[in-house]
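The chains shown are only part of the set, and none of them has been moved.
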Amino acid sequence: MKISEIVKIVDGILCGNSDLEINAVGKIETASEGDITFISNPAYEKYFETTKAGAVLVSENFVPRTEREDITVIKVRDPYRSFLDLIEIFNKEEEDFSGISDFCSIGDDPEIADDVHIGNYTSIGKIVKIGSKSKIYPNCSIGNNVEIGNNCIIYPNVSIYNGCKIGNNVIIHSGTVIGSDGFGFAKQEDGTYKKIPQRGIVLIEDDVEIGSNCTIDRATIGETKICKGVKLDNQIMVAHNVEIGENTVIAAQTGIAGSTKIGKRCMIGGKAGIGGHLRICDDVTLGAAIGLVKSITKPGMYMGYRAKPMREFLHEEANIKRIPRIEEEIKEIKNKLK
Amino acid sequence: MKISEIVKIVDGILCGNSDLEINAVGKIETASEGDITFISNPAYEKYFETTKAGAVLVSENFVPRTEREDITVIKVRDPYRSFLDLIEIFNKEEEDFSGISDFCSIGDDPEIADDVHIGNYTSIGKIVKIGSKSKIYPNCSIGNNVEIGNNCIIYPNVSIYNGCKIGNNVIIHSGTVIGSDGFGFAKQEDGTYKKIPQRGIVLIEDDVEIGSNCTIDRATIGETKICKGVKLDNQIMVAHNVEIGENTVIAAQTGIAGSTKIGKRCMIGGKAGIGGHLRICDDVTLGAAIGLVKSITKPGMYMGYRAKPMREFLHEEANIKRIPRIEEEIKEIKNKLK
């Protein structure tokens, strides 16, 4: 693609060779001659001196420390967003399969749009609804009475249990399980546990994306609810009857125990552990690896990890243990002073 | 269902309209007119004033703060348990499939009971035994020489490696892996690692339930053992040669490193990390997110997390660092006092 075309696409100002041919997008450290790259974070400005890229998207007020006459520069309002647009143009996703495989199985009374794609060895239960343009990859298992909206993508090896409901434009990555039984047992007098029936569903609203190998348990009664626009990273565990509010974003390996309600627009770091029956209000940020055991009623940032070089860590552990002795010594001194 | 029938089922005392028709069970906050709900936890008693439910199960000594003549009340010994019974009656699970699919594969020399159910695209190896009434959902992979007892439920996309043995009444949720290789490597002189053969099995006893996306590794030799009545939540990692004692219950995302033995009737919170080669005695409770590196020989409760509002957290971190200085200051004062 001619650089002049790219200038039009990103609505930028060209400084350099307008005949340049661009073949690919690349990272500034590793880009080669036919590549276009970008500088957004000032920490990466130093690479301008050394990059082999043919062209660089920069912000309107970018001033290079070193002149590079061999590089064509395009000034734009937001180099990162313009770069993302170019990724989509240069690295188009080809359609990998289309239509309904001869080797899939669909149960009785389906309501499946004509333009749905279903991959090999996917098993679909009875009375399942699938909306227009949705795509279900190979080796998925979709239970009875499941509803899937329009424009969804369900990647391989996903399991969706009976009765769960999924909105429009939802993406679910491989290995994720939707609707497995909540973890509920009643202790019996002999010390054994009796299973508490889990007869609710999982409800996933529109525009949700769920990473790979997540598990979202069905409610005991009612629904476990993932609201509109929520984004979940990989290996996230959502227990029964949890509700996650609109546009909340949660990083990988976080676990949320039963019946907790998380507000809107929260951001939760990776590996967070959130106790059961809590309420987290809107606009809360939880640091990575936090262990949360109380409800949060004020927006803000909360933290809980603790990583140190081993020596410092052991030192601090010892210090903490010394506090009661310090207090005693102070008492002693006070007595002497009297 | 007539309320008079329900009264008989739960063996309770009716106060109110004995002709009432009940259509469903519901949570007290969201129940509607035709619903029956319950109050067990006193924290929920306040909802008695506002609930729209037609009927409420309450304990024998329940006294409402406000009279509600429009609500029919049933007094029972244990409202929660009675409610669970009603869930099973109102929300019956329908049989979702039955028999052996035409699209599954069974290897040579099977010993499979006549009344077993096997779903689409499930692949079963050679010399596999499956007991009466067991149900294997679609897209599972069952290795050679696997034994599965009676009345088991194996949900979709479960993988069971060669030679593993599973008792009666076992439930395994989707995506769980039973019998993958233990993580064992011998460091070589050139810094590379050589795989240590993992030739044991996983043995799962009767009445065990395992959540979704768990991984239970096979033993190096001998067996990784999940004893009778154990309940595992989702995303739990059980390493090679671990043994989990009878009726122990473990919450989601817990990891147990190799060769650790956990006693009977333990309760382990979510996200617990338990080191290798430890012994945990019977009747131990581990708080959520604990990081355990020593054996436990006394029953009781152990903890380890630490979550705070960011300001408090940073403050405490700074405080811990100041302890050595405090100690010095005290020394100084003592010297002055002399």
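Lettered A and B in written order, each chain numbered from 1.
Rule of thumb we're sticking to: contacts are C-beta pairs under 8 Å (C-beta built on N, C-alpha and C of every residue); 3 or more make two chains touch, one makes a residue touch a chain.
Just so we're clear, the structure is a prediction, and the values are computed from it rather than from any experiment.
Visitor: How many copies of this one chain make up the entire complex, given that 2 are placed?
Guide: 3
Quick note on the criterion: only the chains that are shown with their structure count from here on.
Visitor: Taking the mean of the C-alpha atoms as each chain's centre, how many Å separate subunit A from subunit B?
Guide: 25
Visitor: Touching residues of subunit A toward subunit B in the complex: what are they?
Guide: Spelled out, the residues of subunit A in touch with subunit B are 105, 107, 121, 123, 125-126, 139-141, 143-144, 157-159, 161-162, 175-177, 180-181, 183, 185-186, 191-193, 195-197, 199, 213-215, 217, 220-222, 235, 237, 239, 253, 255, 257, 271, 273, 275, 287, 290-294, 300-304, 306, 316, 319-320, 322-323, 326, 329-330, 333, 336-337.
Visitor: Quick check on the complex: what are the subunit B residues that touch subunit A?
Guide: Of all residues in subunit B, those touching subunit A are 25-27, 30, 81, 84, 87-88, 91, 93-94, 96-97, 101, 103, 119-121, 137-139, 155-157, 171, 173-175, 207, 209, 211-213, 229, 231, 233-235, 247, 249, 251-253, 264-265, 270-271, 288-289, 305-310, 313-314, 317, 320-321, 323-324, 326-327, 330, 333-334, 337.
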